[in-house]
Structures are given as structure tokens and as C-alpha cells.
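Here the complex is missing one protein chain, while the rest keep their positions.
By letter and in written order, the chains are A and B; residue numbering begins at 1 in each of them.
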Amino acid sequence: MKINDVILQAITKIVVFIILTLAVYLFFSGHHTPGGGFVGGLVLASAFVLLCLAYDVETVQKGIPFDFKYVAALGALIMLIVGLGSIVFDVPFLSQSFTSMESSLFGKIEISTVTLFEAGVALSVVGVVVTIILSISKDV
Amino acid sequence: METLIIILAGILVMVATYLILSKGLIRIVLGAAILTHAIHLLLMTMGGLKKGDVPLLGENAASYTDALPQALILTSIVINFAVTAFFLVLAYRTYQELKTDNLNAMRGFKDE
């Protein structure tokens, strides 16, 4: 299905980057302000959806050539590994830990296994949503 | 406010139930989606409405609104999305294969 919609495509090119930036911001700010893995992942996915609406699926797939099913599975795997990691340290499954460090450049930085966990969530969400959308639109 | 929201959720439940009981596939999918909205409103109300500030510790407020229902609803929203997507595809694939969306016509064979 070829859509010839120049205005939408032109806007999409710019907007997608804004959405992506928003997604990354939401993802990283999640632990302290609204946001997090779910929203980040969903916003990221909606960027792909917009791309698919503005261009056709083949073009998008050419630009982003990975299989989103694997992305989803990778996300779940990351979560599992983070969870199992805590068993190695002899604490119950999925216990998170955090620490903060001072950096001259950025000030206080907090490092936490939650970020990894959330990354797994986000990857899974992106993978699943895009898989669903792509498989429906390929059926057209 | 709470009473209003509860009654509103109740009306959503009525609508959803009526839709789910109908024969058309799409109505059922929509009914399930609306039912989730009603449940979200209910959960939200159970934690108390506008009882404190946004549950962000950075705000340094005197009291925060109950965060637990919010966490539950957040989980529910995502699951609802997954279920709706699955229902939707199930509905349209069923329609494609069987050429009908009437549930009564979809009844399986007698001798199954």
C-alpha cells in the first residue's frame, strides 16, 4: 500500500526525533519523576507506529532491520537475568540494589539495577507493540 | 467526587456488560475495553481521591496520594492493551476464516 502524503512524511521526519527524545527522557527520568520503562517503551513504539503510518512498512523495515520479536524476547531475558543476578548475591529473586556516586561533570549520579530492569521492560514493550502492529499491517 | 466516580464507573460497567452479552464480535471487544476503564476508575477511587499531592517524593508535600492503586492500574493498563490487541486480532481472524461475526453461528460441532 503506497501512500503519497508529502506533508505527513515531512512532519514525521522531524516529529519522530522529538518523540524519540521524549521516550529516552521518560525512560531515564522514570525513577524520580513520571515516566519509566512502560511509558518510555510505549512512546518509543508509537514513534515506530507513526513511521509505519507515514511511510509503508517495507521502507520502515529497511531502515530498522531487526526482528522485533527478538527485541521483545531480549527484554524479557534481561529482566530474568537481572532477577537471577540477585540470587547470586544470596538475596531473594529480583531484589534491586542501588548506589550513588559523585561525578565532577554531572553531579550526583545514581546507579541502580532498576535501570537495567526497566530497560528490559522497555525493550519488551517496544518489541511486542511493534510486532503486533507490523504483523497486522503486513496482513493487508 | 468519589460517589460521582463510582456511579460513573457503574454506568460504564452496565454498558460494558450489555456489549459483552451481545452477539457481534466487535461489540464484545469494545465491551471488554470499557470494562477495564470502569475497573481503573474503581481502583483509583478506592485509594481516595485528591487526598494528597502527586506521589513524587521530590515535591516535598505534606501528604501524598495513595500510590498503590496507581501502581496496580499501571499494570492493568498495559495488560489491558495486550488483551485488547489479542482480542482484536482474534476477532478479525475469526471473521476472515469463518466469514461471520455472529457468535451463535460460531458454535462448534455437536459431536466435538
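We adopt the following convention: contacts are C-beta pairs under 8 Å (C-beta built on N, C-alpha and C of every residue); 3 or more make two chains touch, one makes a residue touch a chain.
Definition applied: contacts and distances are computed from a predicted model.
One subunit of the complex is not drawn; among "Cation-binding protein", "ABC transporter permease", "Multicomponent Na+:H+ antiporter subunit A" or "NADH-quinone oxidoreductase subunit K", its UniProt record names it "Multicomponent Na+:H+ antiporter subunit A". Within the complete assembly, residues 26, 30-39, 42-43, 45-46, 49, 53, 69, 72-73, 75-76, 79-80, 83, 92-94, 96, 98, 100, 110, 112, 114, 117-118, 120-121, 124-125, 127-129, 131-133, 135-140 of subunit A touch the chain that is not shown. Subunit B meets the missing chain through residues 1-28, 30, 33-34, 37-38, 40-42, 44-58, 64-68, 70-71, 73-75, 77-86, 88-93, 95-97, 100-101, 103-104, 107-108.
Following the convention adopted for this analysis, only the chains that are shown with their structure count from here on.
Remark: subunit A residues 32-34, 38, 125, 128, 132, 136 touch subunit B in the complex. On subunit B, the positions that touch subunit A within their shared complex are 56-58, 74, 78, 82, 85, 89.
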